[in-house]
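As you look at this complex, bear in mind that one protein chain is not there, while each of the others sits in place.
A, B and C label the chains in the order they appear, each numbered from 1.
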Amino acid sequence: MLDIRGLTVRYSGLPVLKDINLTLEKGESLSIIGESGAGKTTLGLSVMGLVEGCCEGEILFQGKNLLSLKEEEIRRLRGREMAMVFQGVEGALHPLYTALDQVAEAIAVHSRKDAGSIRKKALGLLLSAGLDETTACFYPHQLSGGLKQRALIAMALANSPEILILDEPTASLDAGTKAEILALLNKLAGDRITIMITHDIHSAAYFSDRVAVLYGGRLIEQGPTGEVFKSPLHPYTRGLIRSCPDLSTTKDLQGIPGRMMPGVTGCSFHPRCTQRIHLCSLDIPEPVVTGGRLVACHRGGIVPLLEIKKLSKIFGKVKAVREVDLTLYQGETLALVGESGSGKTTLARTVMGLLKEDGGEFCLEGANISKRDAFFYQRVQMIFQNPMESISHRMNVLQAVREPLDINRPGDEEANNHLVRKALDEVELPGDQYFLNKYPHHLSGGEAQRVAIARALVLEPRVLIADEPTSALDASIQAKIIKLMLSLQEKRGLAILLITHDIALARKVSDRMAVMLKGSIVEEGPAGKLLGSPRHQYTRLLVNQSESPAKSMIL
Amino acid sequence: MINRGYCINYLLALMVILTLNFMLPRLMPGDPLQAIYGDEAMIAMTPELKEELISRYSLDLTQAGQFRAYIGSLLRGDLGYSYYYNVPVAAVLLGSFPWTALLVGLALCISTGLGLFLGIESGYRRGRTVDRLLLGGFMWISGLPDFFVGMLLLLIFGVTLGLVPLAGAVTPYTGQGWAPALIDGLRHLALPLASLVLARLTATYLLARNTMITTMGEPFIMTARSKGCSGPAVRYRHAGRNSLLPVVTAAGLQLSHLITGALFVEIVFSYPGMGALMYNALLTRDYPLLQGILLLSAVTVLTVNLLVDLLYKRIDPRVAYAH
Amino acid sequence: MHINYWGEIKRDSLGRAGMGTLVVLALLAIGAPIVSQYQPAEYTGAIFQPPSSQYWLGTNDVGQDIWAQLLYGARTSLLIGSGAALLSTFFSVLAGGMAAVLGGFGDRVLMRAVDALIAVPPVIVAILAAAYFRPGASMLIILLSAFLWPGGARLIRSQALSVKERMHIAAARTFGSSWPYLIRRHIIPDLGPVLTAILVLNFRRAVFMEAGLSFLGVADPTVISWGKMMQQALKFSYLEVWKWWLLPAGAALSMTIAALTFTGFALEKAINPRLKK
Partner (left out) sequence: MTGRLYGILLIIALAVSLVVPLAGCGGQKEKGTQAENTYTVADATGDWGFPSPYAHYFRGPGYIRMSLIFDTLLWKNEKEYIPALAKSWEYNAGENSYTFSLVENATWHDGSKFTARDVVFTIDYTKMHPYQGVSAGVVKKAEALGDYRVKMYLDRPYAPFLEYIGGTLPILPEHIWKDVGSPEKFQQEKALVGTGPFILEDYSKEQGSYLYRANREYYQGKPAVDRIRFVKMGSQVMAAALRQKQASAAQVPPELGGALDEEGFFILAGKHDWVAKLMINHQREPLNKKEFRQALAFAIDRQALVGTCLRGHGLPGSPGLIPPDSPWYNAAVENQYPHSPERAALLIKGLGYEKKGNFFEKNGRALELELLVSGGGQGSPGAPGDREGEMIKGQLEKVGLKVSLRSLESKTLDSRVAEGQYDIALGGHGGLGGDPEMLNRMILDKGFNSARYQDSQELNLALKQQLTLMDRESRRELVGKVQEIYAREMPALPLYYPTWYWAHDGRAPLYYTLQGVGSGVPIPLNKMAFVNQND
């Protein structure tokens, strides 16, 4: 039985948790949801006794107050009575030891048995967690995100602790893997006290009996999962639930910029057309009939912006991308979905020239591109998954956003600064001096991603490639970023190639979808039709997995 | 596992070094005859003595002729005859190299081990008094050249206190058994070793400390603590392991100055090492001996670099992945 | 980059101490004629005098005032030390950066050249250089940096390799930045901490080597430096004189190196904002 009474935690004077009271019986599982920065992780750490700040109040467990124990005593409990799996899979495993070594160490710390039997037990744990003989002996950098998470879970459960704390176990995992992890956790939960910290409502709904909502360091709501999600009492909880994308809702209607204008020279639609060229404003386009279809547009209808023909990329023996053909049309959003490791990111990076393609070619606005020069970069831009990493921590916001201008158009500084403020304004970020001097590690995830987007848009590109732009962000911020990208598309006629593993998100945002499996595109087509009646069996699998298990519960 | 690319590389480097070894001594002004015999007035440079010496040193051949002879003899594994010592160069090298290997090798092991240990402890307690004291102390010591430290130690322990023998590597002809001889050898080794260790300790200490500070912030340290690992286990097996890579690189670099690194310490303690040997070879323009020393130094550097590269893969699997 | 270095150093106590010592040393070196009434090469006639009111640090074997030599020696040692350190670090960054960026064949050729250079003992090259050129300050700086840059190159290459893989470098490449721009704007500043460490290391080795060279006779005889003072003092260590001749030169040198390292540390925080909590 775990009893937390009046817990307050301060980091150098700043209160992060204020007066938390929680009691958990054996075999009970609790989810803690709320925005990042609400103190969820600190609560987990204080139970483990790993918090640097000073803690007041009591945490009673097995008749002892954990806060008053000496370091040596609580150290002996860690890993044996209580274990924690940390957020951010990236650096959690020691880069220089294999997964098997690290799990074996977790056992060896608390047991006297000989090395051989410990390694066998560790291997057994890893196998039960979903790794196989070979991947168990891999080094962390050779494991994919999902496998690392499984190894961490195996390590936490090494000495079958009474308390298991999971910090964002399913963040930045694709739907398939997320479902498997949740299933694994359910199987292994057994009669343990399990606390899951997450911002993903689905996982919380699927996994835990009770839910606690944290906001600004205070516990604002708590109760059985079903009731809290069906009828939230606190307005913040309702906002949280509503902003999370779900299969059941169809794609919002997207507005068209501007209004109908009478007496316009040239093509009447050109003031509102996002792919207009100078010719459009001069004379009226002739209607053209092709293959049973008629279109009256100087550019023959929606112009294919970016065409990728027979692109392939090989790493050593692994064929990451196999002769992919893909066309991105002007002003359209194409979602590229598929499991992690299916070659989505490799495709994006090869298009951008970060990786050298081993075959195939690209055409941008009809012209063939061989070398990535200023002409290419002023039309195609990219944003990355981890906003914090993609901005140099030595540059403040002003310098970061102005950098593309400094490179491609080193005009006078004042004009560039003005462009920067305009771009920041578009991504709804303040343009004042205080914010401009901030460094990346002062910004929150959402703000950093907005800066990245502003940087990408400052050159007014025609195409924006977004590689998992929101997977590392909280649901609420994710919604805002998606809404921002869509409104930019409306205003600027931006074509967006969205790379994501989240089918629900893709359906909500994209016009067309392409499904990628092991380096090649198995199916492509309008989003609604493709999801409505998937032809390829892999697409069907993807749709079923991402259908939220608790669908019945919510609506 | 060393692929063909590596071997060609090292062979290429060796060829370049061989030609360099041949060219460098001959570029130096003055010739061996003058350097060896010019100084002492009592030698009557009679004409017959002069041309017998020239033929003995084969100085009458053209440069190209000498180069061909040099490469030819090298292939046969014969390093030639030293002009000054009148003994095969190999014998001279074998005489001094063990002493240098003992002194500098041991100094390197101790300074690396100690530097690593202190660096980790100090990095772990960043900002606390222990760290500041150690840091400040090392800064002052690092400012003193090795011969300066050597002379100070000699004056204090050797001359005034008389605790330690004053020079050389062994007290010759004391006719003792091997045990007292070993103790005697160690007592001779104590001061030169201490001065070399002090001179080289700071670099390793700083490297270990800096890497330690960055590593402690990494997430896997939190994982280790959550596994219940004890303080020392976290410090050494987890955080310390990361600072092994830069320290090994630095040790590799220092090892490549094996031959000439300790020249001044050897002169202060008149220790029979390679540094003093090379200085003498320079003074007497002893071409074969110089070529021998340069070759030995080059081979040491190449093997050390090869070892460090192999060790890289053993210590940090990511490096193997990145190559 | 509007980080004001001065502000950073002032705030850190170690940095303040370091910078303060450096300023004092520089002032003493420049104001040498004011501080001591003797010239370094002037024969005062009184040899082996212990420190007294007239000769603050006593006199050496030919009766030259040691305090004056220490001050004028500071000029040479600081000048040659910093000159060689800057030049050699520049070469190291050039070679190390190029090797990391080129990768593949270029990288291997450069690294083998570095190995070959490290293999050649500096003593021989020093004597060769001194035989053909007049050993003035500039020749010494060039000579010393020729010995120092290979070591730094290897260190910078290994660091640059890891920085090159970082995400924000890939991001910068996506908006069309060329490799030279990347090196100048991203890779080198990111190597900031390594660079300060290498600068200090090279300064230290430059001053030690300058001492070694004056032992070999490769030095400008009319110029006095700390290294040369130590060499001359070594010859008379059997007398009492080493207490006020050898020790001051060593103390001055180690104080300079300590000051430099403390300033380097304070700078490190400035170059790497992430260290600031």
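We take it that contacts are C-beta pairs under 8 Å (C-beta built on N, C-alpha and C of every residue); 3 or more make two chains touch, one makes a residue touch a chain.
Not measured: the values here are computed from a predicted model.
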Legend entry - Options C:31, C:106, C:180 or C:217, residue touching the unrepresented chain: C:217
Legend entry - Chain not shown: contacting residue from B:18, B:89, B:154 or B:255: B:154
Inset, instruction - Could you tell me which of B:22, B:205 or B:269 touches the chain that is not displayed? - result: B:269
Inset, instruction - Identify the residues of chain B touching the omitted chain, counting contacts across the whole complex. - result: 28-31, 34-46, 48-49, 52, 56, 81, 84-87, 92, 95-96, 99, 106, 109-110, 112-114, 116-117, 151, 154, 157-159, 162-176, 183-184, 186-187, 189-191, 193-194, 197, 237, 240-241, 244, 267-270, 272, 282-283, 285, 314-315
Legend entry - Absent-chain interface as seen on chain C, which is shown: 41, 43, 45, 47, 61-63, 127, 130-131, 134-135, 214-222, 228, 231-232, 234-239
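Heads up, the rule we're going with is that only the chains that are shown with their structure count from here on.
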Inset, instruction - Have a look at which chains touch which and call the overall pattern line, ring, star, complete or other. - result: complete
Legend entry - Of B-C and A-B, whichever chain pair has more C-beta contact pairs: B-C
Legend entry - From chain A, the most remote chain by mean C-alpha position: B
Legend entry - Intercentroid distance (Cα basis), chain C paired with chain B, Å: 22
Inset, instruction - Show which residues of chain C lie in contact with chain A when the two form their complex. - result: 1, 166-168, 170-177, 181, 185-186, 189-190, 271-274
Legend entry - chain A to chain C touching residues, read off their complex: 349, 352-354, 372-374, 376-378, 381-382, 384, 386, 389-394, 399, 403-404, 407-408, 439, 441, 452, 455-456, 459
Inset, instruction - Mind listing the chain A positions that touch chain B in their complex? - result: 48, 50, 75-80, 83-84, 86, 88, 90-96, 102, 105-106, 109-110, 139, 141-142, 152, 155-156, 158
